[in-house]
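Everything below concerns the one structure shown next.
Rest of the complex left out; these chains stay put.
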Amino acid sequence: MKAAVLNQYDLKLERPEFVVYKDVPEPKIESLFDVIVRVGGAGVCRTDLHVIEGLWRDRVPVQLPYIMGHENAGWIEAVGAGVTGVKVGDPVICHPLLSHGETLAARRGNDMHAGGAFPGIDSNGGYAELLKTAERALIKLPRTLAPKDVAPYADAGLTAYHAVKKAAAHLLPGDCAVAIGAGGLGHIGIQVLKALCAADVIVVDRSEAALKLARECGATHTVRADGNEVDAVLALTGGAGAQAVIDFVGEGAAVANGLKMTCNAGYYYIVGYGGKVEIATMEMIVTEKTIVGNLVGTYSDLVELMALADRGLVNLTTREYRLSEANTALQDLKNGQIKGRAVLIP
Amino acid sequence: MKAAVLNQYDLKLERPEFVVYKDVPEPKIESLFDVIVRVGGAGVCRTDLHVIEGLWRDRVPVQLPYIMGHENAGWIEAVGAGVTGVKVGDPVICHPLLSHGETLAARRGNDMHAGGAFPGIDSNGGYAELLKTAERALIKLPRTLAPKDVAPYADAGLTAYHAVKKAAAHLLPGDCAVAIGAGGLGHIGIQVLKALCAADVIVVDRSEAALKLARECGATHTVRADGNEVDAVLALTGGAGAQAVIDFVGEGAAVANGLKMTCNAGYYYIVGYGGKVEIATMEMIVTEKTIVGNLVGTYSDLVELMALADRGLVNLTTREYRLSEANTALQDLKNGQIKGRAVLIP
């Protein structure tokens, strides 16, 4: 089959060609619950750039060359002997983690802390015609949703949903939520906020195009990240800051600013990464803030997100590229030229 | 009346005499809900050392000279014309914050975010014979409890209770909580953990005497903070870390170590302060940890803590000093020579 293969890291993201489009062996069913999916769409994620930069190299045991792509949807191509929940031909979206169902974390519903392979990160992923996954990871798509149109929900959407769901649980009418970043994750997160609670939503981004998308997604206010964004958010919240700040950027000035935008007794949610949290413990106790890490989302989070999508309560903005154009997509992402999310179509 | 007065900051805590024991004017009833309390006991807190060091100077508008002491209990001496809930002679413990009851935060039960004066921090406190407070701050003591024996609950106890209550809400049987520090706050926090949940409790401290007190308070395991404490905690938790780490120290190596002792999807609670949180956003998302600031506690938290004390479910270890010996108490605290909490007795 064809795939876009990562052969070497590129610590400064300087090469024009990050991956190589070529023929590779097809994945095979090897155990009872294996499933092969014919990829309909594979989202291109900032994490893929972080992988290329080597940021994940010491965290996961993957050996190069391998195939990136952890945000996938498609159709069932083949199933292991124990698979009963899906059948060949079914359209599916793939939860990114092949979690171990027998662990205590899984028995409690915390799939993300139930171990397991993460195709596209620690094993071959979906920048390919075929993907090997497992039955536990699959959700059948309703007729309203086509694989290539929903693939970004599998990670970008799921991650945004997971963090926003935590925030929505404490956001009351009259409260305010800030979303930092209105890109691939952020533009979904804004819509999920509007769907799950009645808080006002302020969106902060450096790009006017992103802020325009944010307004289309339902933002109450938009703020240009021009260096005065903290003051702007404080002004919009009567000087108090927001009850929830959801940081889809997580690097550069976003982190310190996000903490400053958070009101006393409020919550700062980290979703994007690459930067560093630095805050005095005295500041933490005087303000009684909470800082929350967020790791993708659970299987049932993805089921819930697909329910939102099926009802039209969230809509993806995507830009399609051929699998053979993976490098173009990655470069466009690196250069901030994608509105919403890039998706590779085999 | 007599009081121990702070006349100047001492940024390095080098002087033998931090405060001066002298005559000062008595506080007066000035408004409807003012209450004057004859101090029975005033706890000596590490925050008092931080005040002397000037750490609070830019945070609160207090002018020197003033009287420290934010951890008080005693008997009602005089009441304003609007006071109906307490009467002269009643034994009371004083919630440290004179919160504004009409604010939305107060209406929701979040006294600590309802503004107001904080005697001993931003106005005269309880290192004195008399203290001016307000009706909303007072809880009548049951007969079982004498003011000098419970004064440290007003801040040390309340702060420990507030943080532990958050942790106990998610600690399940089989889970593990780490308490860093078994001093004034920690030795109460350990007992509250044992009272509110069934998690195992590991206590980490540099001092063998503190660890002995921790065991008396119900610690399941104790770990000497000798540089290998992270490894020791990981070993005691099967390599995973603890579901909750409650850091009563919050400075030095405690912060970084506390975060490392926290398991994936676990919570790190900041109670002590003076140090700094530094952690990569990538680490936060991969581990999905939560970092929680804690600010004293609410009025109802203090009511609940007094219920625990009344039932003998928490017991204070205190060391009494005369008000005239305030400097000795402060020096002993600075030098780590107090088991439990120092209390000034006028």
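In this document, chain identifiers A and B correspond to the written order of the chains, with residue numbering beginning at 1 in each.
Basically, a contact is a pair of C-beta atoms (placed from the backbone, for glycine too) under 8 Å apart; a residue touches a chain by one contact, two chains touch by 3 or more.
Just so we're clear, the structure is a prediction, and the values are computed from it rather than from any experiment.
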Requested in this report: Report the copy count for the entire assembly; 2 chains are displayed in place.
Outcome: 4
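Keep this in mind: only the chains that are shown with their structure count from here on.
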Requested in this report: State the interface residues of chain A toward chain B in the complex, per the touch definition above.
Outcome: 55, 59, 105, 110, 112-113, 247, 250-251, 255, 264-265, 270-295
